[in-house]
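Missing here: one protein chain of the complex. Every other protein chain is in place.
Note that the chains are named A, B and C in the order they appear, and that numbering of residues resets to 1 at the start of each chain.
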Amino acid sequence: MIGGGRGAFIGAVHRIAAQMDGQAELVAGAFSSDPGRSRASGLDLFIAPGRTYGTYASMAKAESAMPAGKRLDFVVIVTPNDHHFGPAKLFLESGFNVVCDKPATFSLAEAKALGRIVTRTKKIFVLTHNYTGNAMVKQARDLVREGRLGSIRKVIVEYPQGWLSTKLEASGQKQASWRTDPKRSGAGGAAGDIGTHAENLAHFITGRRIDSLCADLTSFVKGRRLDDDGNVLLRFKGGAKGVLHFSQVCIGDENNLNIRVYGDKAALEWHQEHPNELTVKYGDRPREIWRRGNGYLSPGAARVTRIPPGHPEGYLEAFGNIYREAFRAIAAEVAGKKPPRDVDFPTIDDGVEGMTFIETVVKSARLGARWVRFPQP
Amino acid sequence: MIGGGRGAFIGAVHRIAAQMDGQAELVAGAFSSDPGRSRASGLDLFIAPGRTYGTYASMAKAESAMPAGKRLDFVVIVTPNDHHFGPAKLFLESGFNVVCDKPATFSLAEAKALGRIVTRTKKIFVLTHNYTGNAMVKQARDLVREGRLGSIRKVIVEYPQGWLSTKLEASGQKQASWRTDPKRSGAGGAAGDIGTHAENLAHFITGRRIDSLCADLTSFVKGRRLDDDGNVLLRFKGGAKGVLHFSQVCIGDENNLNIRVYGDKAALEWHQEHPNELTVKYGDRPREIWRRGNGYLSPGAARVTRIPPGHPEGYLEAFGNIYREAFRAIAAEVAGKKPPRDVDFPTIDDGVEGMTFIETVVKSARLGARWVRFPQP
Amino acid sequence: MIGGGRGAFIGAVHRIAAQMDGQAELVAGAFSSDPGRSRASGLDLFIAPGRTYGTYASMAKAESAMPAGKRLDFVVIVTPNDHHFGPAKLFLESGFNVVCDKPATFSLAEAKALGRIVTRTKKIFVLTHNYTGNAMVKQARDLVREGRLGSIRKVIVEYPQGWLSTKLEASGQKQASWRTDPKRSGAGGAAGDIGTHAENLAHFITGRRIDSLCADLTSFVKGRRLDDDGNVLLRFKGGAKGVLHFSQVCIGDENNLNIRVYGDKAALEWHQEHPNELTVKYGDRPREIWRRGNGYLSPGAARVTRIPPGHPEGYLEAFGNIYREAFRAIAAEVAGKKPPRDVDFPTIDDGVEGMTFIETVVKSARLGARWVRFPQP
Partner (left out) sequence: MIGGGRGAFIGAVHRIAAQMDGQAELVAGAFSSDPGRSRASGLDLFIAPGRTYGTYASMAKAESAMPAGKRLDFVVIVTPNDHHFGPAKLFLESGFNVVCDKPATFSLAEAKALGRIVTRTKKIFVLTHNYTGNAMVKQARDLVREGRLGSIRKVIVEYPQGWLSTKLEASGQKQASWRTDPKRSGAGGAAGDIGTHAENLAHFITGRRIDSLCADLTSFVKGRRLDDDGNVLLRFKGGAKGVLHFSQVCIGDENNLNIRVYGDKAALEWHQEHPNELTVKYGDRPREIWRRGNGYLSPGAARVTRIPPGHPEGYLEAFGNIYREAFRAIAAEVAGKKPPRDVDFPTIDDGVEGMTFIETVVKSARLGARWVRFPQP
């Protein structure tokens, strides 16, 4: 693990998620750019002392030198955005598979470069857009794929949070500090932190690409240097229209990611805060509530379930599902085999897409919220 | 009543709403432009035969000639949009108070002209933007007014319906036919029919005026001549931002009008399909669910309640509340007095605002969804 | 109308409900046992002075003497329970149809006597168990009738309210006073006031009769003479089991009437505070949400709808539906015809059932919450 030391948030989430199903074990790490902090974090985590490193470079070197059975099967990168590309590049080129938190990189250029490295090294790169790990999100995608919604007309995806309603970064709170700092976060604030999740979710479920967008970004909190709120109109290839809005100043909202997709035959609706349900709506018959764990679900949704219906799975389980699917590919890679065809996790392509989203949204906003084309890959 | 004969929808709603509290009685009408149909409708409604008229002009003439105690106290206009201005003008100028369905007129120019007539005649003009009759909507407005939300940052208002997902107008269905006909509806389709409700609701609750907007309108159903879907970005005077979207092709949605308003101190949320509740959210304490009929509500919300908490009031009661408040003013007017200061119903000002919204949205859309200023009154 | 003068609650509800569809008009009344108050109430209600009576007896006499076209078509009784039987008997025997609030009478003996009078006079007697007027309750019954639930196994019906959590009757509040007074209410407190609604709802939807019950009644508020809370185990004829509980001291609950019915094929669930929805649950496929006003509803549910789906109907509309169905029978009766076969409102049979429920519950409780047989008609 790169990053995720004391005081971090997402590192602990990755550790729980990766180890949830007893398929992986954290054995080494460079947990902080401060070597003392890295060591202390290693002790907290029961890491063998020789495998806590002061820098990711020394870690890559030392682990590469270990025998195949002992060295890492994959590395997890959970640093702020400005420190994704460096370790990802190095570990991929050193022959390791990589799991990386989103957004993929600091800039689109980096993401594209990373994509070329992944292609060249033939290693596995997993981007933890965790919400697509939810069973009912996979079911939603499968309903669209099998044509139950018909032709898609409209997508409404929203991600309001409220935790940055005040100038929390001024208090030195670690999560707030780097997320509001353009040198660490990149061009987008809320756009990068959560807007990309909304974009990814819409893309995952509908399979439609954005054709152009018009984004109005705002920094509501005085003195904040990055956007903390955004409202975006979308036009998709194929004619669907959309609304995407996100915020970190929607006071009282917690992690209120929601999506509605309307086709000409049916519609669906999913709410992250009640993730075990998926509503399907029709023009001429009763609405349906599809629920996780039931026998009627698609294979892709059924596979990522641990416990019976009615026993709620949550955020950590969805996150764990990204790892669970990744492990199917990693295990094959380690064994020198092809990954299963139905393996299902976000890749560097999603990363490039996400970075394109950030840069396009920021570009539109800087032009005064004008329509701009969404560059195609 | 002008319009509202056999086959109409909103006429019956007005009759129930106006008579709900035993304060008014339907005594005369020109129920259809077809005199035979008007007569037949009058019989259905137990109107005295002499007071069912073939045209609104003959009605205005005959009723004007009646003695004060017997003639109409007010007239209700429930015709399609292209037939609002004519009867409204005539009845106002003939000395009658007028209640009119929304949108106010066929065009903004008509609405402004009507505004001048109202001013000149000093008669009461009531526009039935019925959703603002809901007790919990009034409570929402009062929470904003008393500063509980602090400075308003963001407004999300949405009105998806699904009943026009197919080309229903081709079947001759009366409601669909005139609403999709630019000669009867005006410049806006869904924008006029329901977009104006969304705009009015946001304005009513927040008190903020739109400064500029960017609207993407679509006609999803092939051959439809007016918009059946719209996504609009809003900028309010004072710095708040907003998203307003509406649709009549959101299949499976019924009458899903919702609003969320976020300030820097608190936020609120109201859902028309569950109108007896209002959610208030804070950054640092539990959410609250305010419910109709309770002792803790504001005077304006408490006044428009008929039955105890937990006995749901619905659409018709909210509609009736518009009438109930209007009757306070009309009773005063008839008695030659000033209306009570706290009387609370939509007026021609709301009508001008709504027509401005329609024309501005259509203008923006025609320019390719570009930002346009929202003309101020 | 008998009762329902100034200060009353349910009288106003009946007036709105009865007149909602423009099919009836209040023309006469004995609104209070205090003649001055009756007169004043008559003036409030725009009743012709000659038709406001000081007593129901004088009213029956005077109205009987009027010519057929002018006299009452039916009388509505909205007095406390101890004054149901007297006027009901008199008006039935004077040749009038009767609509009466629930519970039917003060005692079971009275209810049975009234049943005999109804049979003998052949007049129409309508008991306003209003919750069965809800469209989705009718749909629930129709799903059971058509066998969709299979054999019924379990019924859970609950009616918690909180408005009597304190000793409100000590303040002189009129509604609390008579409801907690055994001389006016009868043997049951909450059992009669709301327990009967729960029993009626379960009976209406399932069509199953109670075979025996075990009831634990409590008066939680010190000094209260009637039960304000009750928990009841049910055994139905045919083998289903049930739980019925009600309370007026469930603080914070408003009018939280809910029912769940489980069969061996499917289950259903309805919540009075969200009355426009009905949930249907299966063992092997997604849940369904059936909603008022849609084309897929049964004829009995479709008939009692005024406005399109998504425009919520509430308590008053459900109450109005009892009247609407009653008017189909009354109109036939007045015209000397047979009522339509599918006419659908509660009758004196439901009244006898309700009074049987009250007396059986009280009997069980007095025996220390022992099982007692539920007498069959």
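Criterion: contacts are C-beta pairs under 8 Å (C-beta built on N, C-alpha and C of every residue); 3 or more make two chains touch, one makes a residue touch a chain.
The model shown is predicted, which means the values in this text are computed figures rather than measured ones.
Between the chain not shown and the residues C:76, C:226 or C:250, the one that touches is C:250.
In the complete assembly, the contact with the undisplayed chain comes from C:264, out of C:44, C:93 or C:264. From the options C:42, C:115 or C:162, the residue with contact to the unseen chain in the full assembly is C:162.
Within the complete assembly, residues 9, 12-13, 15-16, 19-22, 26, 45-46, 161, 163, 253-256, 272-276, 291, 293, 306-317 of subunit A touch the chain that is not shown. Remark: the residues of subunit B touching the chain excluded from display are 280, 284-291, 294-296. Against the chain not shown here, subunit C presents residues 153-154, 156, 158, 160, 162, 165-166, 214, 216, 218, 220, 229, 231, 233, 235, 241-243, 245, 247, 249-253, 260, 262-267, 280-283, 287, 368-371.
FYI, only the chains that are shown with their structure count from here on.
Note on chain placement: the centre of subunit A and the centre of subunit B lie 43 Å apart, centres being C-alpha means. Annotation: 35 Å between the Cα-based centres of subunit B and subunit C.
Residue positions of subunit B touching 2 or more other chains: 253.
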